[in-house]
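Then we have chain A:
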Amino acid sequence: MNWALNLLLLLFLVTTAAVAIRLRDLLAVAIVFSAYSLMMAILWTQLRAPDLALTEAAVGAGVTTVLFVLTIFKTTRRED
Partner candidate 1 sequence: MSEYVRDAFIVLFSLTGLFFFVGGTVGLLRCPDLYARLHPSTKCDTLGACSVILALCLQAGASFVTLKLLAIAFFLLLSCATCGHAIGRSAFRSGVVPWHKPGVKPWPIEEDE
Partner candidate 2 sequence: MRKAAVLGALLIIGAMLLFAIGKMPAMNSRNAPDKTHVIPRYLEKGEEEGGAKNIVTGVILNYRGYDTMGEVTVIFSALCAVVALLDREKRGLSRSSPDASGVRSSVIVRTVVRFAFPVIVFFAVAYMMLHGEGSPGGGFQGGAILGASVIVFTLAFGLPESTRRMPLKVRIPLESTAIVGFLAMGIIGLAYGVNFLTYLLPGVHGAMAQTVRNLMMTVIEVGIGIGGGVIFISIVFAMMREDKYELQPDVPQP
């Protein structure tokens, strides 16, 4: 049963990565990227690496999203 969950998580991971590349709205990209980090954190716990999962959840989903959003506010939201 575990492999099905892992397969689902990996599919979602690839989908979020592709969506983050394709989107033109940078704010949406930041949010999609935090979803990517969340999937990655769950996958790290599946791989028995709780330290990395904590880092990914705290830094990837929390800190970098805040920094991305602040940078978008300082610059521009559309990618042309």
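Definition applied: a contact is a pair of C-beta atoms (placed from the backbone, for glycine too) under 8 Å apart; a residue touches a chain by one contact, two chains touch by 3 or more; residues count from 1.
Basis for inclusion: all candidates are chains of the complex that A comes from, given by their letters.
Please read these numbers as outputs of a predicted model, since none were measured by experiment.
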Direct contact with chain A in this complex, candidates 1 or 2 = 2
Inquiry  = For the complex, give me every residue of chain A touching candidate 2.
reply    = 50-51, 53-55, 58-59, 62-63, 66-67, 70-71, 73-74
